[in-house]
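A single protein chain has been omitted; all remaining protein chains appear in their positions.
Order of writing sets the chain letters: A, B and C. Residues in each chain are counted from 1.
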Amino acid sequence: MPYLFNTSEQQQEMLQAIGVDSTEDLFSNIPQELRLDRPLNVPPALTEMELQAHVSKLAADNVGPGSRVCMLGGGAYDHFIPAAVDEIARRGEFYTAYTPYQAEASQGSLQTFFEFQSLICQLTGMDVSNASLYEGGTCVSEAAFMAMRVTNRHDRVVLLGSLHPEYRQVVETYLKHLNCEVVVVPCVNGSVDPADVDAAMNDQTACLVIQHPNFFGTLEEAEQLTEIAHKYGALSVVSYDPISLGILKRPGDYGADIAIAEGQSLGTPLQFGGPYLGLFSCSEKFVRRMPGRLIGQTVDRNGKRCYVLNLQAREQHIRRDKATSNICSNQGLIAIRAAVYLALLGKQGIREVAELCCQKAHYAAEQLAQIEGLQLPFPERAFFKEFVLSCSEGADYLLRKARQAGFDLGPELSRFEWTDGSGADQTGVLVAITEQRTREEIDRLVTALKA
Amino acid sequence: MPYLFNTSEQQQEMLQAIGVDSTEDLFSNIPQELRLDRPLNVPPALTEMELQAHVSKLAADNVGPGSRVCMLGGGAYDHFIPAAVDEIARRGEFYTAYTPYQAEASQGSLQTFFEFQSLICQLTGMDVSNASLYEGGTCVSEAAFMAMRVTNRHDRVVLLGSLHPEYRQVVETYLKHLNCEVVVVPCVNGSVDPADVDAAMNDQTACLVIQHPNFFGTLEEAEQLTEIAHKYGALSVVSYDPISLGILKRPGDYGADIAIAEGQSLGTPLQFGGPYLGLFSCSEKFVRRMPGRLIGQTVDRNGKRCYVLNLQAREQHIRRDKATSNICSNQGLIAIRAAVYLALLGKQGIREVAELCCQKAHYAAEQLAQIEGLQLPFPERAFFKEFVLSCSEGADYLLRKARQAGFDLGPELSRFEWTDGSGADQTGVLVAITEQRTREEIDRLVTALKA
Amino acid sequence: LATESLFALSQPGRRGAELPEADVPVKPLNELLPTAALAIEPTGLPEVTEPDIIRHFVNLSTLNMCVDTHFYPLGSCTMKYNPKRHERLASLPGIVDLHPYQNPSDLQGMLALLYETQEMLAEISGLPAVSLQPAAGAQGEFTALLTAKAYFEDRGEKRTKVLFPNSAHGTNPASAAIAGFDCVQLASSKAGLVDLEDLKANLDDQTAVFMVTNPNTLGLFEKDIKQIADMVHEVGGLVYIDGANMNAILGYTRPGDFGGDMMHYNVHKTFTGPHGAGGPGSGPIAVRDFLSDFLPGPVIKRNENAGENGDQYTLENPPKSIGRVRTFYGNIGIVVRGYCYLRTLGAKGLKAVSENAVLNANYLKAILKDVLPVPNGDLCMHEFVASASKIKAENGVTAMDIAKRLLDFGFHAPTVYFPLVVPEAIMVEPTETESKETLDAFAETIRKILQEDPEYLHQAPHSTAISRPDEVVAARHPILQCCEPQ
Partner (left out) sequence: LATESLFALSQPGRRGAELPEADVPVKPLNELLPTAALAIEPTGLPEVTEPDIIRHFVNLSTLNMCVDTHFYPLGSCTMKYNPKRHERLASLPGIVDLHPYQNPSDLQGMLALLYETQEMLAEISGLPAVSLQPAAGAQGEFTALLTAKAYFEDRGEKRTKVLFPNSAHGTNPASAAIAGFDCVQLASSKAGLVDLEDLKANLDDQTAVFMVTNPNTLGLFEKDIKQIADMVHEVGGLVYIDGANMNAILGYTRPGDFGGDMMHYNVHKTFTGPHGAGGPGSGPIAVRDFLSDFLPGPVIKRNENAGENGDQYTLENPPKSIGRVRTFYGNIGIVVRGYCYLRTLGAKGLKAVSENAVLNANYLKAILKDVLPVPNGDLCMHEFVASASKIKAENGVTAMDIAKRLLDFGFHAPTVYFPLVVPEAIMVEPTETESKETLDAFAETIRKILQEDPEYLHQAPHSTAISRPDEVVAARHPILQCCEPQ
């Protein structure tokens, strides 16, 4: 058996020390009638060599960006990951440690998470960040919960219809059992009309959830919408694209109360949708209502600066059913990846990545829109790195044609349930252009789609 | 510029501290007329993202074992490498350290090399091992040099014609300028006749170099040949396949004086032929004549067990032109790989790997030999994991047919210069079967070659 | 030097990454985007070189204890060895680079892997329907509770209560609360098990779910579990098994066989997804057939007769699904590691894991019990909860003191002060991937520590990078980032 130590001699010695005859005796508290009286019916064991051959074969049955040009978007993006990120994240000292309960033996994780929090604050302009939540979608429900606690309004939240439809579904799953009304303001022509939002808000609304740039890639009037939220005493929750903050105003700049995001773009591979990274930051005044793990700076007995798990009184192991959230882990290793990524890019790099995405996406949109049968349905809307492309012959036709030429576009808007009609364009497909895409690739796609 | 720290402000501060005006002034000792007055004509700089795309493209222009079944042999083998080997070897603490000159800051490398030496001694049955040389081929010339020092015979060495032809070429390159005669005993029917060796030896011969299993995969009478060497007062130098020692008698068991090997099979990837690992061990009595780095155990000032570079008085920085060798590095990181590999396999594992190779190779040989037009030219000779397959229609025909079916065989014997006729079979091709090859693959090759 | 702040390494103009020039025609940004949306100033991210970043984080990493360097008997967390092959295989191209919205036809290898994982988790639990979606155990609890809720609603029942023993993980009540249930905490018996009387007293037709960890957090198997389940089922409720301690019973007994209707796994515990300094985890749930229609979507289905152009594996939403609990399909990277582990062990290997986990725990308990008494239970399962309360009464040495002092000797501390029902709790889980030699050394060290001067122990640890931090100050004046708020 791999990974086991006890030789049969040792097993005997140990049983003797325990005072039983066999390992079977150790399980005597499990009533005989509850025992499984047969071997588990699972596939046979594989040695490392066999396992590697087997998983390699499974991997070969998939088609990854290595063999296809990835222009897929919708909340997960093929950004470049510097090798230094892997170098740090694959250190056993990080990936085989656990939650830093013992601060004296965990300063590596603690300081890294503290720096992660600091980097996220710098990126977003927010006062405080936690050490991460699960992923972008659950961040929205955690933000809604937090807003309900802060505002003491438990019955109503308002979402923009341009929110990622899966995020919306998550919020609905989380909130509907609490008799909290989830109001969706429909998205028209790629973004939401602030007047519609104003109409949907009232003084029982805990928060307004804005995605900016939104699911369709276009910019929302985040600043104005934040003002509207505040007018009704609601919190402004902004879901941002972390890469976009290299050039866009930061949530902290325009008064967002809670800033959340999917952090996958910051150095984490696509890996079929997870594990990803929920970024969650807020104004200082709400810090004790914040979900998730927080690392704080303090001093040790000798006055040396050090870091600890802070404000644990908010958490489940103390507050149990009164805790700020049921989440009791963070995405430690993914947060470490993001910290290294942000440190590497730095002030200039994050701006340049954002600019490259934006410039290349605009070039691609311009070229694609000139092809007969393809349209940008929201030509008036500003977008960042992702846009909707409509095809007169239908989304499937477009996807298939691109795929045959070696390009993955999508997701198609018709993939999602659009309860409010926001994504009603059944011929629309998202196209995301990261800094990794080259003009040559874009031109090749254009040529192929023209053919 | 990547990897640089000095900002232009800092450059100014530093220049001021030095007392010069510009960095140009720092180069004033290089006469102006010797300066390069133009930029180097090298390709333009690539960012990490571009470099990765570029090298990935070059990699895609090659065909590796991932897409083809590798049955190539001839001194480099596609053995399985457990992931734990990479995990250790990719730790910065190992790969970004240098030669452990400062023992107090290098116990990690020193103890690991000491354990490497110990593992090689256990594997080979030899008394002492150095901490590695360049690779298998240069080990032969280092062994010949050492034998010349030990025996004080400088004019003659005898090699078996079944030695890897590239090893033979290396020895010739190294020795011919020293007026040392290199006698090659021709190999007949896949191995060398001990009587021929006896005839070639004399009392001016420094050493007899035996490869066992030999280049053609077959076993030599290593024990008897060692006795013959000793009869003439020469050293017996045995080049072994480290994997084979899982089932074969060890050089130490039959009295070899120097045991050498290419250690690539012990956890190092093929990487187009290098860096590999020269294994070099010998009898205790010759230790001070041994080339290469040696790690010794000692105690520190507090009596604590520790490890140091030992017997450095043999080396170039002290002995200069009287040194035992001009080699002043070891293959540190590759030796670390081998140490982890041997530790993982252990007593049982090395035996099982050897058995698997041997059984599968025999199955393959048996099946292939039944195909019309293919023959095992040395049916009487015992072999370990590699054998010669002859093709009536020529080596090229066989290689091409296999390649079309997705199999790489070889090298073909005609690839090499055979000054003594040892590899005269121009229709012969080596086939190596490691533990990674499956019956399914072998059967598939057989089917393809039958077709 | 290692603990210098990353921000202190910043100098204007330094760079850790270079980006290429745009290869497309470049337009002024304010032609592409409205000026009002553009940042006025660049972010305050630091400017650090790659060499400094590597040195900074490598040095920081060495301040951690971890499984790869130290014995880490952190009770309830199952800090077993993380096989290195998992890291390699989870990083293969074709695994690590798949986009969640690729065409399913290009994902058949991945979907096959996930489908097989569902099947294996169903078999190990004895509960046939599996969802891989939950990101962690706590989300698994929440997801299962919502599933139960939907089930009851579908039957026209509106049950309001979730019951759990006072030894439960804090996430149980927290998850029940956010799922909109009323929480009812039950007493534990003197033996450290569910108090059947108290359970009976609280069961009624408002009882939706009884949540119980089995083996429980005291490391004891709830021997009356079948009777408990029958009692819950009798009032129409469901039994939820918190699977945190599955490492004790793999192949010996199954939640589905001892009365559980739903459970979650912690892939990062039982199936050795690396703990990653706090995550990511993965908390798949398994439920009975009658609950399968309510699981969150999508799940992976296998289509026996997929035909020429059809895919063998597809992603499908259960008909009465509670909806999504997260974006995409789960913490797939961790699930892949769990899959590798399951395929490595097979049936015999899985059982051997539990056999040796339980053996190691009982052995360590046996050789320590004279100095570290275990209040509840004679035999334990994969972990045991000792109490330092007698020691504290005698000389003032606390569980925390012992825990901290262990760090000095190169052992990570056990879990302390949990579960809450044991005073001065010291919860030790050695796992099966440790040797008798290590257990002996650990026991020897505990004995040595208990001989030491209590004052010295109060000040422990003495040889770690820092001494005990001031957590009170940290909480009173939280400093949560290293720059001035902007």
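Please note the rule applied: a contact is a pair of C-beta atoms (placed from the backbone, for glycine too) under 8 Å apart; a residue touches a chain by one contact, two chains touch by 3 or more.
Since the model is a prediction, treat every value here as computed from it, not as a measurement.
S.K.: Which of the chains on display does the removed chain touch in the whole complex?
M.R.: A, B, C
S.K.: Using the touch definition from the top, which of B:G161, B:G190 or B:G252 touches the missing chain?
M.R.: B:G252
S.K.: I'm checking contacts with the chain that's been left out. Which of B:P194, B:G274, B:P377 or B:G394 qualifies?
M.R.: B:G274
S.K.: Which candidate, B:S329, B:S392, B:Q426 or B:T447, sits in contact with the chain we can't see?
M.R.: B:S329
S.K.: Tell me where the left-out chain touches subunit C, residue by residue.
M.R.: With respect to the unshown chain, the touching residues of subunit C are 1, 9, 11, 49-52, 54-55, 58-59, 62, 68-70, 81, 83-84, 93, 410, 433-435, 437.
S.K.: Kindly note down the residues of subunit A that lie in touch with the hidden chain.
M.R.: 2-5, 7-10, 46-50, 82-84, 86-87, 92
Keep this in mind: only the chains that are shown with their structure count from here on.
S.K.: Give the chain pair that accounts for the most C-beta pairs in contact.
M.R.: Result: the chain pair A-C has the most contacts.
S.K.: Taking the mean of the CA coordinates per chain, how far is subunit A from subunit C in Å?
M.R.: Centre separation, subunit A to subunit C: 19 Å.
S.K.: Roughly how far is subunit B from subunit C, centre to centre by C-alpha average, rounded to an integer in Å?
M.R.: Going by mean C-alpha positions, subunit B sits 46 Å from subunit C.
S.K.: Where in subunit A do residues touch two or more other chains at once?
M.R.: In subunit A, the residues touching two or more other chains are 48, 52, 56, 66, 82, 87, 90-92, 435, 438.
S.K.: Which residues belonging to subunit C are in contact with no fewer than two other chains?
M.R.: 14-15, 17-20, 50, 54, 58, 83, 85, 87-89
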